[in-house]
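Written out below as structure tokens is the structure these notes cover.
One chain of protein is taken out of this complex; the other chains stay put.
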Amino acid sequence: MIKLTNVTKVFNKNRPNEFTAVRNVDLEISGSSITVFKGPSGSGKTTLLSLIGCMTKPTTGRIYIREEEISSLSDRFLTDIRRKTFGFIFQGLNLIRGITALENVMLPGYPTGETNCILRGKAIHLLASLNIAHKAESKVELLSGGEAQRIAIARALINEPAIIIADEPTAHLDTRLSIDFMDNMEKLKNSGKKILLASHDPLVYASEIVDRIIEMRDGLITKEQA
Amino acid sequence: MLWIERQRYFIDFALSSLMRRWRKNIALVIVYTLVVFILASIVFFTQAIKREACTVLEGSPDIIVQRLVAGRQDLIPARYADELRKITGVSEVRGRLWAYYFDPASSANYTVISTERPGRDEGCVLMGQGVARSMHAGKGDLIAIRGHDGSYQSFEVKDTFSSGSELVSADLIEMSGKDFRGLFGIQEAYFTDITMKVRNAQERTVVSRKVLNILPDTRPILRDEILRTYETAFAWRSGILLIIFTGSILAFLIFAWDKATSLSIEEKREIGILKAIGWDTGEVIVLKSWEGLIISLSSFLAGIIFAYIHVFFASSTIFEPVLKGWAVVYPRFRLVPSIDPYQITTLLFLTVLPYTIATIIPSWIASAIEPDSAMRL
Partner (left out) sequence: MIIDPAVIALFTGSFLVSLIILIASWLGLQIVMFWNLQCGSEKQLELEKWTYLVSTLMAYAFGFEILSLFLFVYTTDSLHNLFIGAMCAAGTLNTGTFGYHTLGIKILILILAGVWLVMNHVDGQAGDYPLIRKKYIFLLVIAPLVLLEGFLQSAYFLSLKADVITSCCGSLFSSSQTYGESPLSLMIGFPAGYLQAAFYGSAFLSSGLGFFYYRGFNKLGWFFTISSTGFFLISVFSLISFVSLYFYELPTHHCPFCILQREYYFIGYLLYGMLFGGVISGAGAGILSPFRKIGSLQGPLPIVQRRLTMTSLFLNFFFVAIVTWQMWHSNLVIDR
């Protein structure tokens, strides 16, 4: 379902600060599973995830999502695929301060033009399934770390994506909340979603729900274990 | 429908994002409103005063014939009127008497006219509100006017003109023909000038050509010409004022550009998040355009409303001296409120257009933030 052939991403090409973040990566990920990208910071995990997540285009190489070659698509189409296929959970959670939790969850649905009552209903349903519905009208800056984490998960799910991408999701969480997070991921996996995680937290990559671990260093895939 | 729903979301979000940063936006809105207010005041004022002049001239004669002696205006003999009556197409010819009178007590210039209206009693005058104010005279009072021989004659103020058309009648004193001639020493056989009515509008030029043929020492003036001259003068004045204010518009634009380009870290972060969670560059531009539009429209509306109040209810206190610049007798008058899409479009071109163009590129730069920047925060 996801296929990368010989993908390379270079930043600042032909300039003194030229930097190759990902080099010659070949990769295939299929089925509902949890894949963890493991490696030290600067190893290219984040860049690889943003390439897969259609956030940026490869300098060379091809990326296929559901048999469709995406590296030569227009920006607008890429965005369209991104919001229909992927849900993102970021390291810093990246919630927008000053608006309510509910609005944050609904935000990815705005450009799709879904009617307000359907979108709102979906958001409330998601919040309820994550046991956080009582915080729907709170401003996000007033939420605890664990609550904010669950809001971020709900936001990633609002457009019903097939693939969840999470970059260092447990970086700011304590052990209990990290375990909590992995439980939620397991639920999602069981509901048929494909999950891609980047992490160097043993709580994540050593978890028994993980199906596949890909180790990275200096933009290269160094080791794989299933 | 999908499109409308999307725009509703964008407007909602734009509003909430403006509110969240109201501290940054309030200064912009105030300056913007002020600029619109100034320009709108100028435009409204000129338009209204032009309209006023038109209304005034509506009742004035089609052609005025003056006599020139050695290149200067002189009294016109009454017999000239008989000559003019012979021209075909002329429906009415009438001699007029009018004068300027400088009143040393109130140190102001008034216009004195005589009318041959029946029932105009000798020894009585009618006066405009402006005259009444500066002479401190009201109905029933006696006023003294200095005649050509140095003696003062007193007149009873019979009434004052209604304030409706004050712009024209403000400095007016009206008296009977006999009093006028007595006061200024003008013989029966002379008038100040002669007025003519020509029924067919297209014949006016031909008639005035004939006047010149019959009476070579006269100068015929068409009403249309007076109108045209007034209009040019007012348009010119307001145009010049606008050009003077170009500087302040430019300053405003630089301010707006600066506001639009200097995104706070928080704003950049938000746009990065929006991009990352699935907003397209085009959609962020739409969001930013709505923000700009909301700022523009609210400031524009506020500016227009303030200007409207300023011009039509507060007598344009700020610009009066520059734009009117006539006599000292015109302290207070109220213009008839009028506003049309033409003035609004003009103002849009002078304010919203430059603002919008100044902010297109900054908002595009903001929206072009890479979506993966959110991954690296």
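Think of it as A and B in the order they're written, each chain with its own count starting at 1.
Everything that follows uses one rule, which is that contacts are C-beta pairs under 8 Å (C-beta built on N, C-alpha and C of every residue); 3 or more make two chains touch, one makes a residue touch a chain.
Since the model is a prediction, treat every value here as computed from it, not as a measurement.
Of the candidate positions A:Asp75, A:Glu186 or A:Asp211, contact with the hidden chain is made by A:Asp75.
Within the full complex, the residue among B:Ala14, B:Leu28, B:Ile42 or B:Val93 touching the omitted chain is B:Ile42.
Within the full complex, the residue among B:Thr229, B:Ser264 or B:Thr317 touching the omitted chain is B:Thr229.
For the options B:Val56, B:Leu75, B:Ile113 or B:Leu242, the residue in contact with the chain missing from this view is B:Leu242.
Within the entire complex, the positions of chain B that touch the omitted partner chain are 42-43, 46, 205, 208-209, 212, 219-222, 224-229, 231-232, 235-236, 238-240, 242-243, 281-282, 285, 289, 341-343, 345-350, 353-354, 356-357, 360-361, 364, 367-368. Where chain A meets the missing chain, the touching residues are 11-13, 57-60, 71-77.
As a working rule, only the chains that are shown with their structure count from here on.
Averaged C-alpha coordinates put the centre of chain A at 63 Å from the centre of chain B. Residue ranges on chain B touching chain A, taken from their complex, read 2-3, 5-6, 8-10, 13, 16, 20, 266, 269-270, 272-274, 276-283, 370-372, 374-377. By the touch rule above, chain A contacts chain B in their complex via residues 46-47, 49-50, 55-56, 75-76, 79-80, 82-83, 86, 88, 90-92, 94-99, 103, 107-108, 110-116, 155-156, 159, 167.
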